[in-house]
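Only one protein chain is missing from this complex, and each of the others stays in its spot.
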């Protein structure tokens, strides 16, 4: 989207400490140092791109306070505490243009049970369905064709994008953002093998999503067998992630795309789960653990662990073994040679 | 959800053979032995939790008939054939409270082709779409915004949860339960490389889902190129699973979350596929085979196989190799040492 900020507005938004140079350009876009053109803002987010600052065509550049170097003519340097944080501030401001606050109200095509009370500050978009006993919080936005089941509770300032399903009795606290197609409260996968058939173990619990959680498109979170599946405050979940029944995830975790967490596993605070990683059931992953992409976790992990591989090992060991693994053809050859030397009695050793 | 059963009602539901002790509590919840509180029912489902029976605060406990031990005061033991089965009976009863049988009828906002006949016992929820020529069975429940395509057939007692899509010509037999967001009959992934481009091979077949199949949220099942993609009776499929075109799955299989089965592969009865496992195309997986999580299957599997790893090996061999793999750094060191000994002519050997 095209922006429209004066350099002075930018300096204010990013809370610049100092400036160098000057530009008359209006900031129309944001781009990386190497791709920026006149009228763009750029930023030094990672020290490895430092050499690109001298040659960038950006009209405004966010730089750390200790950056040494002068702007080109017609270029403005804004010195800030941390360019990546300054950039978040600017992007948050821009986001209001991309996603303007919707006008409160209920679309004529929404289907809402008569007993449900929608706050005057909430926005219920077209073709949404809200069943009996559900609760919708202040300023909450159901964008379009969202489904909120019987007695489900949606807190304040939530945003449910198109096609989200929140089934009966599930709970979203405040400022929860669900991307399109998310399913909250599907049945857990529980069966008892009785007389040659898998008999369903009914899944009677629910899902609790704490404050400030964000969940990516088409991810699925199962309701508990009894009790709750829980996602802790501030945790962010990417697209196509599977969270099984009775999983409990702590606060401020990151769960990357296509990861899967099996039933009854507990993930403590500040854990990072890489993309396509899989966690077996009934485990505990300690606080701050990091799990690399495609890793398979089959046992508990200590707090602060960093693991990789399937089944997983400590990251450095796994990396070392992966190096040695490449040398297996050579190792077999060496052992063959040793054996052949040992088998020739007359050979000098 | 809160329950409300007298101890006598519970004893009747679980078909208790005998009782020990007594309680005046109404059963309000179900919980594990260690977390149960007064008013809860608990159960000994796994012998390893036996020590917890003596100290559980549960008011009612389901125990195997041969359990030795007396209840605490105010506590009722119910002796049953198999506590896990008894629990399923109770949960099935409770499930009717969570998901009460919906009143039959057609919601005013449903969009139904004029030629479609909806049985008086069926429930078609809000914003469902049923195209021309489709058939809906007795007591079948389309919960909300489900889509049933042209000439698709849905049998009796099926339950399609919010946002399910069943495309044209696909067939669901009886008692099929589809969780939210399931797609039945998407195009198979078939292209022919002609003149530098991937030309689509149209996918003209359909999908057949036999009796008592359950499919998890956002899973996708492709229609066959011609003929059928088939899911056998009693098979249960978890969330985010991919079933490609022309796959044939037998009866009473379990396919765990995020597994993927490639085109034209046949999976025989009673197979278990672990989470995130992947099966290549055009394979046959024999009856009762077990495939561990994250496993990659690239060749046929004999009936009763148990495999692990990518590419997979017999489970025990893979486990053994994984142990040895951890010792590779040591093995390389040992071979280095052997070589250095052999290279020193003067060294004693």
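Which chain is which? They are A and B, in the order written, and residues in each are numbered from 1.
We take it that a residue touches a chain if its C-beta (ideal position, glycine included) is under 8 Å from a C-beta of that chain, and two chains touch if they have at least 3 such contacts.
Everything quoted here is computed from the prediction, not taken from an experiment.
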item: Of B:64, B:119 or B:296, the one touching the omitted chain in the full complex; value: B:296
item: From B:17, B:37, B:200 or B:344, residue that would touch the chain that is not displayed; value: B:200
item: Residue of A:131, A:187 or A:214 in touch with the missing chain, whole complex considered; value: A:214
item: For chain A, residues in touch with the removed chain; value: 1, 29-31, 35, 84-85, 87-88, 91-92, 94-95, 98-99, 107, 109, 125-127, 144-145, 161-163, 179-181, 212, 214, 216-218, 234, 236, 238-240, 252, 254, 256-258, 275-276, 293-294, 310, 322, 325-326, 328-329, 331-332, 335, 338-339, 342, 345, 349
item: Interface with the undisplayed chain - residues on chain B; value: 109, 111, 127, 129, 145, 147, 149, 163, 165, 167-169, 181, 183, 186-187, 189, 191-192, 194, 196-202, 204, 206, 218, 220, 222, 225-227, 240, 242, 244, 258, 260, 262, 276, 278, 280, 296, 310-311, 313, 317, 320-321, 324-325, 327, 331, 334-335, 338, 341, 348-349
